[in-house]
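Note that this complex is displayed minus one protein chain, with the remaining chains in position.
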Amino acid sequence: MIISMKLHATREEIEAVCERIREFGYKVHTIQGEERVVIGAVGVGDVTPCLESLQGMPGVENAMRISAPYKFVSREFKSERSRIKVNGLEIGGADFVVMAGPCSVESEQQIMQTAEAVARLGGRILRGGAFKPRTSPYDFQGLEVEGLKLLRKAKEATGLAIITEVMSDRDVDLVAEYADILQIGARNMQNFALLKALGRVKRPVLLKRGMSSTLRELLMSAEYIVAAGNPNVILCERGIRTFETATRNTCDLTAVAVLHEMTHLPVVVDPSHATGKRSLVPPLSRAAVAVGADGLLVEVHPCPDKAVSDGAQSLTLEQFATMMQDLAPYLNIWKQARAAEK
Amino acid sequence: MIISMKLHATREEIEAVCERIREFGYKVHTIQGEERVVIGAVGVGDVTPCLESLQGMPGVENAMRISAPYKFVSREFKSERSRIKVNGLEIGGADFVVMAGPCSVESEQQIMQTAEAVARLGGRILRGGAFKPRTSPYDFQGLEVEGLKLLRKAKEATGLAIITEVMSDRDVDLVAEYADILQIGARNMQNFALLKALGRVKRPVLLKRGMSSTLRELLMSAEYIVAAGNPNVILCERGIRTFETATRNTCDLTAVAVLHEMTHLPVVVDPSHATGKRSLVPPLSRAAVAVGADGLLVEVHPCPDKAVSDGAQSLTLEQFATMMQDLAPYLNIWKQARAAEK
Amino acid sequence: MIISMKLHATREEIEAVCERIREFGYKVHTIQGEERVVIGAVGVGDVTPCLESLQGMPGVENAMRISAPYKFVSREFKSERSRIKVNGLEIGGADFVVMAGPCSVESEQQIMQTAEAVARLGGRILRGGAFKPRTSPYDFQGLEVEGLKLLRKAKEATGLAIITEVMSDRDVDLVAEYADILQIGARNMQNFALLKALGRVKRPVLLKRGMSSTLRELLMSAEYIVAAGNPNVILCERGIRTFETATRNTCDLTAVAVLHEMTHLPVVVDPSHATGKRSLVPPLSRAAVAVGADGLLVEVHPCPDKAVSDGAQSLTLEQFATMMQDLAPYLNIWKQARAAEK
Partner (left out) sequence: MIISMKLHATREEIEAVCERIREFGYKVHTIQGEERVVIGAVGVGDVTPCLESLQGMPGVENAMRISAPYKFVSREFKSERSRIKVNGLEIGGADFVVMAGPCSVESEQQIMQTAEAVARLGGRILRGGAFKPRTSPYDFQGLEVEGLKLLRKAKEATGLAIITEVMSDRDVDLVAEYADILQIGARNMQNFALLKALGRVKRPVLLKRGMSSTLRELLMSAEYIVAAGNPNVILCERGIRTFETATRNTCDLTAVAVLHEMTHLPVVVDPSHATGKRSLVPPLSRAAVAVGADGLLVEVHPCPDKAVSDGAQSLTLEQFATMMQDLAPYLNIWKQARAAEK
């Protein structure tokens, strides 16, 4: 912790700050600058309470934390990449994972037809929403348990693993019965009751970045899950909210590279929600591979114009096939680079 | 709904769009411009599914909704202000409400001392967190049920009503036993499982705007609660996230005036979270009164420097007293203006 | 300057950083924490070059500046408010200033009619654009010199002082012949060639905050003008760009209070550009007075629906009259507070 005092801070104010730091159990180092005094506090343990206490004290200009507030998810804590095993894949390791499927599970025919195509075209994990977070109470809210059962049927028919969203701590156990990966939506990234519940199950979790969450906050939410006992967290960049309206969200693709410096957890990209527009999904997917993401989460629908949700951003099965073909040379370079790491 | 076609859209593409609109049960009006065709769709009911279906169709440039997607909370639905009765006050009506108290309930002494001062200085509702949403799993998470019991004790001693946060649909019934108003935090504004549960209780709800939520989304979340059976919703502006880092958030004070045009629900302002800094709370509170807000939600603590959370933005009891005094002439103008409305 | 080293920074990396700091002429203070090393650099003069040099060095986690990078405009440099004298007013002192008028000067009749009303209703400064920054090359670009001459005519007829925009360093001398205050638009806040030219004239300058500029950057731009020789700078909050689209911009009203802590320069608010909507101008103006602004810059037009620019946000003369009347009790409180300061 570094505390910089105001230009005209008095001797008493400075001494009170030092005293407060000592009360919290830290050691004090004072630097007398030409213009102002800067105080360093050294010690172990979470500094948040001390930091918040100091911020409002008289004479304090600014109090900053130096160490990252997360531990288990930090690259400093564990330097090699985490590999999360799902359905024979090593996500975060040597395998690039493509998770594809419709926004919502709508019917048996829809999910079976999609699953068959995803499996045939190289996908390994089927996505599909049974519980749907919708902005409007009047929009389709998902088939719920019925949807979960259809996903299981598709899994049995194709051998694909299943990723699907859970929206409440109440439903975690239920969804975990059906899903191979539990998906947490952007709007729930800081639903702390839900995060704690996820720490108590064994299933891997895909945690989406909130629409206005910093990477630090994303890692803090991952830390909630890991600290509660579940180390298998996959992070997902799905676009952030900015002033630009030409796309649904602004995909922060650089975040993938930054996260790989900050954490050992795998990072995948959702180009469908990031753009909101079908034609932009293939170029963004290529860029996600090139920037070093560990996988993609893509919306695919046999008939997007008739989808009950997110039709405009879903690829048709034909478009998905073309995209997978175009991705192939990029995936080759990706694999060589990943192999060269070891 | 208005659909504008691309400049070079073919006759077939235009016809397909018209056909799709008719399938959804709407009537079609085509406008042939000098450059492009624009199609209007007229009818009743939620247009979202039709809109999403059209957005991805070939030849479509853009598909826009014209009517607001919310109903019950709209000012067009109900033109007079909603008045929510709590503890003898008419929030949204003739009474300006001051809700004050600590970020977290910490101890009996802390909450009793604060409650006594709030009651004495003109506050009518005591705030205090028992369940705390914290960015870090290592931060203080609240006294939970113990905290609720201390709030009840403070209520009995002072006659203040209680507002406190609920974080999970699991806890709604429990918290409703103790609280006069249920508070929903910014991070849970789109926790739809929670919103639905709030529709089933009788208690008024204070719904905070999400850090990156538009006013339209805020109203959609309020609509969830109202549509599920609970009309007593108070909206709260608490600052949004922008690029500026000089304050913790950017308080969108104009939103109060905009919301009053869009909805009949009351709107209060939280100057403490909006600024993150004690010295900025009084000027922002004055501005909130002047812009026409229905109330304030302010953090006050007997000893902010020793608070377990949000100390830097909490007023001392003395500062709160001074602020209430300075607000008095503004509240007089407010009351005259509100009385003149009728 | 504080430099925090990475967790596993080597002894050599730390030593290289210390050596670099010494090369730039600063003294080194090293703090050995439990986890990492933090280095303080102490000395005088602008630290930017040293900071930038250190940021990329091996083993460096982060290098932060402690002292503000501006000097002359800082409240630490000069603690009492700056008062800028225009037309008998002390802007920043005991007088609240209302500057009003049309977005663009359009015709003699329009500007004379407006000026007469502004003068009669209590405004002291007439605004009106002769050189117009327009997003589109096909929009009206202003009457240029002809507009300046009309402003002079209005000044002679009413005794109002004139504020008008200058867009290029080429035009500074020309505009300074006609204007009492030179206005710099948000899009030119970091037009450094223009800022330097403004430092060489005697006229007061009203500097608008850029749409995505931090307060620190706004002050740095003011510092350009002051450092070049012109101390008479008025700052203007006119709304920043955020994700919210319900208003044209998001007015950061708290910025007024923050700026008053950071600088001695006066701060005015432009509620017209901040909201983009006529009905929101009066409530936001009241809030601006209450938060402690030094003045308002308001768009007023005798017939806004026929204005060539910004009609939707301009008040009619009648609306302006009503607003001025409603502001009166707030201005009384403002004046008492300002008088009590001394």
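The letters A, B and C name the chains in turn, as written, and every chain counts its residues from 1.
Going forward, a residue touches a chain if its C-beta (ideal position, glycine included) is under 8 Å from a C-beta of that chain, and two chains touch if they have at least 3 such contacts.
Since the model is a prediction, treat every value here as computed from it, not as a measurement.
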| item | value |
| --- | --- |
| Of C:E177, C:D305 or C:E341, the one touching the omitted chain in the full complex | C:D305 |
| Chain not shown: contacting residue from C:T30, C:N87 or C:Q190 | C:Q190 |
| Hidden-chain contact residue, picked from the options A:V28, A:M64, A:A94 or A:A287 | A:A287 |
| Options A:T10, A:S107 or A:S279, residue touching the unrepresented chain | A:S279 |
| Contact residue for the chain not shown (choose from B:H29, B:K85, B:R120 or B:K335) | B:H29 |
| Hidden partner chain, residues of chain B it touches | 2, 4, 6-8, 29, 31-36, 38, 40, 42-44, 61-62, 64, 66-67, 76, 212, 241-243, 245 |
| Missing-chain contacts mapped onto chain A | 212, 214-216, 240, 242-247, 250-258, 261, 274-275, 279-280, 283-284, 286-292, 329-330, 333 |
| Chain C, residues in touch with the chain not shown (by the definition above) | 20, 46, 48-49, 52-57, 69-70, 133-140, 167-171, 187-188, 190-194, 196, 211-212, 217, 220, 223-224, 227-228, 241, 277-278, 304-314 |
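Just so we're on the same page, only the chains that are shown with their structure count from here on.
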| item | value |
| --- | --- |
| Superposition of chain A upon chain B: rotation angle, C-alpha, nearest 5 degrees | 180 |
| Chain whose mean Cα position lies farthest from chain B | C |
| Chain centre separation (chain A, chain C; CA means) in Å | 38 |
| Residues within chain C bordering two or more other chains | 212, 242-243, 245 |
